[in-house]
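This view holds just a subset of the chains, kept in their places.
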Amino acid sequence: MFLKNCWYVACWDHELIDGKMLARTILEEPVVLYKAETGRVVALRDRCCHRGAPLSIGRREGECVRCMYHGLKFDPSGKCIQIPGQENIPPKLGVRSFPVVEKDHLVWIWMGDAEKADASQIVDYPYLRDAQWKGIPEYMHYDANWLLIVDNLSDFAHLAFVHTNTLGGSEEYAYKTKPVAIERLDDGFRVERWHMDAPPPPFHRKVLPADEKAKNVDRRNIGRMLIPGIFFLESMFSPAGSGSERGNREGTREYRNCQFMTPETRRTTHFFFVYLNNFEGSDTNISRSLRDSLIEGFMEDKHIIEHQQKVIDTDAQYRMQAIAADAALSHFRLTLSKKIAQEQAEEAARVPPEKEPLRPHELLLRS
Amino acid sequence: MFLKNCWYVACWDHELIDGKMLARTILEEPVVLYKAETGRVVALRDRCCHRGAPLSIGRREGECVRCMYHGLKFDPSGKCIQIPGQENIPPKLGVRSFPVVEKDHLVWIWMGDAEKADASQIVDYPYLRDAQWKGIPEYMHYDANWLLIVDNLSDFAHLAFVHTNTLGGSEEYAYKTKPVAIERLDDGFRVERWHMDAPPPPFHRKVLPADEKAKNVDRRNIGRMLIPGIFFLESMFSPAGSGSERGNREGTREYRNCQFMTPETRRTTHFFFVYLNNFEGSDTNISRSLRDSLIEGFMEDKHIIEHQQKVIDTDAQYRMQAIAADAALSHFRLTLSKKIAQEQAEEAARVPPEKEPLRPHELLLRS
């Protein structure tokens, strides 16, 4: 149900400040994340191998973590390196560790086979490290499957109905336009849309100088959605009729929008985002206003999407009916489901380890 | 588990005032109800056929409703009549609509085969439209199966124990009386009970003139319970010894009590009721007092019945043991279960439509 052999965003780096032991479930596996004093980020299964106490309520010791139930200590690889009152430590005693990479303020995690983890596969988005692009990184929690959020971002059609008063898009315009052409990629899709000679949408108008607020703009949106759930949106607003469609960027204001959907469970999602602009200069209120506008808009999505999840949960027989605007999400779901199927086939082909019988310390734990 | 081909109360008409989009689950199906400006009441499956967003958070447009996710518009028959940005609308695109009839302030809905819906089968209760009979329509929600409420109303025995201080019935009297005779009907049952020469029960005493409060009354109750869960109770209070049992109705005060149980789910119920009297004249406080007394009494029932539901849920092995007073509820359950069995047999005899394979836009929605 999840693609495991790929990189997911686990957290923003600021979430690990000051030695915070961050408990976060990812792909239905509880993980504890922390940054050692050395600066190294560690990710371990959030469960002591001994009696199951969460390590996230344990104690960080250097690069290690100590379970505060019976005192077992684990190094960053997950190996148990101390058992109070016991000299010999069985070599297999330990917890699972996950490959993690900190890059451009994001902490990426690899939930699949550790030996397949290749940091060079992490998508590069240079705006995240470019000082000219400013924005405030944020996090939201969704009570919905991450693909419903991917769906939401896969068409511009909903802008007119869900975000009329926030992120914009005129309803009248929606009835006239055709679904946008999509470019099918091996790992997602790319869409582009021009919206000429229209008033600036509310979030943009708010941060414009007074003399520009009333002037129409030509808007260009280029969206890219990548497996497993990474969205980049480049938005450019030029003075209407200035010829931006022919390459003239004079007077153009630009945004770079990143959104990262990481499944917490099959019904809940970690949603990370930042909305970058390149024109605020020293006016930090522009970032703040854009952040607030985004959250306002995302709450509108959340309202719809969490309702969708409930509807889907309520009736296992419900079959959705496609419209033309679903081309992008259909391609994405098809591509992703093929990758998952392939991964699961490889998994199924492995000889499973023999099941060991229950030992006395495990008796009566269940049922 | 439910009888589908019959009329259920969906709401009071006042619940649809001012264009309210009422989301209400009936027989485990989410329904949206609204009254168009033309006055027509519409009931649709509360789920856009496209991506599952609830129509109840959509927008009413004339007699139609527009889904406010991607803008699809549906007419009162459920047919999709507009997709923003798409010219051709596949004919099968649409949501289910349900037959509805507004009658005497109640909105009735038919959850089964629409072609079998016959408005003339709706039970007629003329007091609901007779200006001489006054009362305040109410709604309560129960965390219990609707038949547990039917059970509750199927005997007068519980009055003495549950409602001693509200709806009345003397406990001492309960030990002496025999279960009341019941008349078995094809679609329910009828019971009648006389209770002679007793003080007026609290709810009645409250609305009596001061000089009548202390005088004993002869009380006659005639109850009728109809499938699927409709209860009418006629209550007559005459001066004790005035000969009401021989037809003398001088000095008699009467009530007409309607209660409608509509399953929300197999464990929850919509409970509609109104308690009508024919003697309040211009004193609206009589209706208000009776309404308050009823709610007080029904809260006593709710307390017991919701506990019952929990007990039943807790232990799948629990078998109830019958007493003589269960004759009415036993007849009702037997009659109803036969009708349900017959309906389900007819359903099972139909050739089910072939299951279509999942299409790309549906992939990964579940599991």
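Think of it as A and B in the order they're written, each chain with its own count starting at 1.
One rule holds for everything that comes next: contacts are C-beta pairs under 8 Å (C-beta built on N, C-alpha and C of every residue); 3 or more make two chains touch, one makes a residue touch a chain.
Predicted model, so just to flag it, every value in this text is computed and none were measured.
Colleague: Hey, this file places 2 copies; any idea how many the whole complex holds?
Modeller: 3
By definition in this document, only the chains that are shown with their structure count from here on.
Colleague: When the centre of a chain is set as the mean of its C-alpha atoms, what distance in Å lies between chain A and chain B?
Modeller: 47
Colleague: List the residues on chain A that touch chain B in their complex, please.
Modeller: Against chain B, chain A makes touches at 1, 145, 147, 151, 155, 157-158, 160-162, 171, 174-179, 266, 303-304, 307-308, 311-312, 314-316, 318-326, 329-331, 333-334, 336-337, 340.
Colleague: What residues on chain B touch chain A, complex-wise?
Modeller: 30, 47, 49-54, 57, 66-72, 82-86, 90, 92-93, 356, 359-367
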